[in-house]
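And now, subunit A:
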Amino acid sequence: MLGVTFISFLLMVYFGPDKTYELLGKNPTEEQIREVRHELGYDRPFLVRYGDYLRELVTFDLGLSDSNGEPVAAILARTLPVSLALVLPGFVIGNLLGLALGLLAAWYRGKWLDKLVMSASVVGMSISFIVIIIGLQILLCTPYGLNLFPVRGWQVDGPGSYLYYVTVPTLALVLVTLGYNTRFYRAVMAEEIERDHIRTLRAYGASPAEQLFKHVLKNSLVPVLTRIMFSIPFVVISGSLLLESYFGIPGIGLVTFNAITSGDQPILKAVVGLTGILFVVALMINDMLYSLVDPRIARP
Partner candidate 1 sequence: MSNSSLQTKPPMLELQDLSVSFDRQRQLAVDRVNLSIQEGLTLGLVGSSGAGKSSIARAIMRLHDADSGKILFRGEDILRMDPREMKAVRQRIQLVFQDPLASLSPRRSVGQTLLEPLQHFALGDTLSRQEKIRHTLHTVGLDHDVLRRYPHQFSAGQQQRIAIARALVTDPDLLIADEAVASLDVSIQAQILELILDLQKDLGIALLFISHDLAVIRQIADEVAIMYRGQLLEQSSADAFFSGPAHPYSRALLTFASSAEPPRLPDGNWNLEQARSAMEVNASCVFAHKCAEKMPVCEQLEPRSHRIQYRDERAMEPHCVKCHLYDEATGNEN
Partner candidate 2 sequence: MLKIKILLILLVPLMAGGCGQPPATGDVSPAKIYRHAMDGAPGSLDPAQAASIYANFVVVNIYDTLYRYKYLARPYQLQPNLAAAMPEISEDGLEVTIRLRQGVHFINDPAFEDGTGREIKAHDFVYSIKRHFDPVTRAQGAWLWQQRIEGLDRWKAEGSDYDLEVSGLRALDDYTVQIRLTRPFPQLIHTLTQGFAAIVPREAVEKYGQMLASHPVGSGPFMLTSRDSVRVVMVRNPHYRKEPFDLADEGFDHAIHEAWGLQKLQGKSPPFLDQLEIEFINEGAARWNAFSAGEVDFIKVPVSQFDSILSRREPPQLKPELAERFHFEASSESGFIYTNFNMADERIGYHPDPGQDRRNQALRCAMVKAFDWTRSNETFFYKIGRVFPGVLTPAVPEYDAAGDTSYIQRDLEGARQLLAENGWNEETLPVLEYGFPNGVTERQSFEQFRNFMTDAGYPADKIRPLIFATYGDYQRAYSAGKVPLINSSWTMDYPDAENLVQLYYGPNASPGTNSANYNNPEYNRLYEASIAMHESPERTAIYRQMNQLLMEDCASITGISRTLLFMWNKDFAMKPDRSFLGGYFMRFVDLAESLNDAP
């Protein structure tokens, strides 16, 4: 955690973008430049700034955005729910569908169904996120395609409008993750299915459903949970970054994107800190889930 903040601080803040000139009026004097730099805190020593950053993170007093003067905490509070609402369906569907397909392919491994699913997942893996987003937009949101959904925006005031705005981003997210998820889950499941204790089950007449849903699934929960837990921080921030900047959705990704392109350091600092925290939390929850799922960890 300290490392995360340190490295990102070093790169992003100390060597990071300089907002001075964007905050200056026209024809500024040297004195005004100094004033702005001072106001932004650029003129303080590295360690002091880093210390301040840590203090801000710990006290959750994240300051105000350099761009629009809004409190960063308020920005986060406003945008995080949007991002969650945006990526959650895709994330859940992508993982569930991947899990289901992976299980299916693993059970029928070597058969045509497996080959079909795996080929499809290779195809899925080979399409760039960007291409998917643009392609889906053309297909679904424009007169060149079906023109069913909005090109951009996020004016959600009920389930109907939520579906209206969330469908295309969700599809994009599902499409881009499904290939990878299916593959991963298939590999995990296939390995699990080949384990000796599944053979034992078969030798004792357990039905495929019992084998798969009781034993294979429970045994593979550890890698599955790990993957899911650790992808959360990234889906929320990295995944939403592209989606939101492309679909103009006011979530944390767009805010981050704008912060990157305008050099809004307080926001960048907060986002990095936030993912660091998310990561650590994911780590902790993960460990907790492990011990719930795997008795070898709970009762060594």
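Heads up, the rule we're going with is that a contact is a pair of C-beta atoms (placed from the backbone, for glycine too) under 8 Å apart; a residue touches a chain by one contact, two chains touch by 3 or more; residues count from 1.
Inclusion criterion for the candidates: all candidates are chains of the complex that A comes from, given by their letters.
Nothing here was measured: the structure is a model prediction, and the numbers come from that model.
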| item | value |
| --- | --- |
| Complex member touching subunit A, one of 1 or 2 | 2 |
| Residues on subunit A engaged by candidate 2 in the complex (per definition of touch) | 17-30, 32-33, 35-36, 38-39, 64, 67-71, 74, 78-79, 93, 116, 119-120, 123-124, 141-143, 148-155, 157-158, 160-165, 167, 170-171, 174-175, 178, 248-250, 254-255, 258, 260-263 |
